[in-house]
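Only one protein chain is missing from this complex, and each of the others stays in its spot.
Order of writing sets the chain letters: A, B and C. Residues in each chain are counted from 1.
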Amino acid sequence: MSETFTKSMARNIFYGGSVFFFLLFLALTFASHQDFPSRDNHEALTETVAKGKRIWETHDCIGCHTLLGEGAYFAPELGNVYERFGNSTEAIKAFIKSRPVDGVPGRRSMPQFNLSDEELEQVAQFLKYASGIKTANNWPPNIKG
Amino acid sequence: MMEKRKQPPGDLAIWIFICAELSVFAAFFAAYAFTRAKHLELFNRYQQTLNTDYALINTLALITSSYFVVRAVAAIREGSQRSCARWLLAAIAMGALFLVVKSMEYQHHFSHGVTLSTNTFYMFYISLTFFHFMHVIMGMVILAAVALKAHAGGYTAERHAGVETGASYWHMVDLVWIILFPLVYVMR
Amino acid sequence: MKYKSQSVAKLYFVAAIALFVGQILFGLVMGLQYVIGDFLFPEIPFNAARMVHTNLLIVWLLFGFMGSAYYLVPEESERELVAPWLAKLMFWIFLIAGAATVAGYLLVPYAKLAELTMDDLLPTMGREFLEQPTVTKLGIVVVALSFLFSIGMTILKGRKTVVTLVLLIGLTGLAVFFLFAFYNPENLVLDKYYWWWVVHLWVEGVWELILGAILAFILIKTTGVDREVIEKWLYVIIAMTLITGLIGTGHHYYWIGTPDFWQWWGSIFSAMEPIPFFMMTIFAFNMVNRRRRNHPNKAAVLWALGTAVMAFLGAGVWGFLHTLAPVNYYTHGTQITAAHGHMAFYGAYVMIVLAMISYAMPMMRGRKAANSPSSQVVEMWSFWLMTVSMVFITLFLTGAGILQTYLQRYSDQPLDFMTVQDKISLFYWLREIAGVIFLIGLVLYVVSFFVGTDDPEAVEKIEVDAETA
Partner (left out) sequence: MPLTPRTEQGKAFIRPCTIIYLLLMSLTLLTWALGRFNAQIGLPAMTLSMSVLGIAILKGHLIGDFFMGLRRVRGPWRWVVTLWLLLPASLITIAFMQAGQ
């Protein structure tokens, strides 16, 4: 019996395997969707929060910070900043508001975005909402993020 | 003394695939066992909600279907295409029986609100069995394709690597269940 | 070069290299901002520099992929490109849109850019790597569809090979999964879940098909090994890629509000993800060892082998390092991720594009098969400088990441983020130095195009087989 290792079988495995595992991925996605309502803190997803997400996005906050560990690693994690700031949206707003326009000599500094009070409230509420998302094992490991 | 060959039956490509699949299952089995060691009471308690009788029927069904596949390969080696197709059909029927019984089992659990997130035991139970369940479906699709080709006279006593390839995959599906059955249903 | 229309690739390659230089310059800016926080502040804040750095990377790799496709598809299909004018038109559209977008990042505040481009109509901006204004994204879709049209039609009308088929599947997948960039729900968990359908299913899915196809093409051309053998392995490797990589998406679903079962599924499948990369390394070296000819373009072969090794190290080994959920619990979102990202992108995608450029450019510039020996020597120097400095960038970032993980996440008295950053700044300085060396390598790479252009080209060394001689 000669060696058999055919291109057509390799091809079949590529097609079959890809379809198989993509379907499995879809099944797991479906299972994830069943679980989202119990973890994604959608109860807190008010219009203010939605607007806050837009503020978050249009100022490219993810370009320096991480949110639930995703983003840039230049500035602190913000998924739990609400808790780190003593469960206070006021503290978050005060921090954003007080950033110096010209930065801090020699140090990293957050830009002064000149947000209105309303916008500040929205983005702070967004961060509060984010902190209410139930991450597995309560990630991050500690309050430092 | 029989002549030994260097390569397992069927296309080598399927054996690479089989090895990959077996590694995934091995990882899952080990993960199950070590997680169980950490949550012994939970695993022992919820293991009792599983129905061993269903699992017995399913094990017998899979072994029988594997046997039928062996007969299908033997038939094509003797040059009998129609008998090969018939044995494959019988094997597919046993696969279908497996799916029906397994679905009844799932139906029982799901109607009690069990999901992947209910607890760690059910996470493993559903993950392992569902992953295997999909392999049974995949195997049936492969066997069906082989059966159709055999029926159409696509294999001969000399050239039948396709039958052996499909057979090898199906035996792998059986093999995985052979470990899964005692591990998840019986061992405690 | 067998077909005239292949030459459109040259435009794409030149642009790719130019944008590559830009990407590295901004990388150095960011690297400096890591240690001198107020560098260029507030003119170019870190987030703007980062957008430029990452988006230029994506855009120039896309230029590289497109150029590679335009070069190899006519040759594989044995016919001229369908509508080469479309390829040229789309090049300029893509280049101008890309340049305008980058200019937008740098010249106006990002919020202003969002306003100017009317992001509120269909908000898609402000998510990592997908920062482009919605109109740019729409432009990308148009470019991708036109590109698929001309490549697809050429493939369908000509000889169909496994290389072109796999390439086409990869490129189609690239276009399809990009559509998830337009899905931006208010629900943060959903947003993140489907964001990965672009990012992960690109870089650990369909892009690997493109990588495999290009690598197979180069190996067929430079080693003279039987096409059947190479194509067979291509299928097996990309099959393993998708088998492991699709569920492997789960390693991004550990800590973002997604269910716990992903920790198991993600860990088990992504632990298998190094396998296809390992197979690719074995495959590439095997093919070169079994070569039937000594291709005079040594630089191209070097890049191709380099791709296989560095992709395995960067994507395979450095990926595995932090892919298991219990490890990732501590390393998620630290410099470990940055270390992996740098080496994986360089090893898998930067190097394959440079390999293709290295292989195709001499022919497009009128050579028969290769550049002059002196040019190749410079190019190979640039290979080693860039590759070794990338290894060091990765090692320094890994060192920074391990310390960060320990000090901020693991020790009994965890420290603040910024306190930790100050403590590990030495590693950032070292990374910046390695980055400068990378830039020197890149400059040498550009220089290699202008060295020895008047010298005769390198010729194939005929090996005399001892047994037949």
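By our rule, a contact is a pair of C-beta atoms (placed from the backbone, for glycine too) under 8 Å apart; a residue touches a chain by one contact, two chains touch by 3 or more.
Note that the structure is predicted; figures quoted are calculated from it, not measured.
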| item | value |
| --- | --- |
| Where the missing chain makes contact, among the chains that are shown | B |
| Touch list for subunit B against the chain that is not drawn | 2-9, 15, 19, 22, 25-26, 29-30, 33-34, 36-37, 40, 52-53, 55-56, 59-60, 63-64, 66-67, 69-71, 73-74, 77-78, 164, 167-168, 171-172, 174-175, 178-179, 181-183, 185-188 |
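The rule is simple: only the chains that are shown with their structure count from here on.
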| item | value |
| --- | --- |
| Centre-to-centre distance between subunit C and subunit B (centres being mean Cα positions), rounded to whole Å | 39 |
| For subunit A paired with subunit C, centre-to-centre distance based on mean C-alpha positions, whole Å | 24 |
| Per-residue overlap in subunit A, given as positions that touch at least 2 other chains | 5-6, 10, 13, 17, 24, 31, 35 |
| Residue list for subunit B, restricted to those that touch at least two other chains | 13, 16-17, 116-117 |
| Subunit C contact footprint on subunit B (complex, rising order) | 13, 16-17, 20, 23-24, 27-28, 31, 116-117, 123-124, 127 |
| Residues of subunit A that touch subunit B when the two form their complex | 1, 3-6, 9-10, 12-13, 16-17, 20, 23-24, 27, 31, 34-35, 38 |
| Residues of subunit B that touch subunit A when the two form their complex | 5-7, 10-14, 16-17, 115-117, 130-131, 134, 138, 142, 161, 165 |
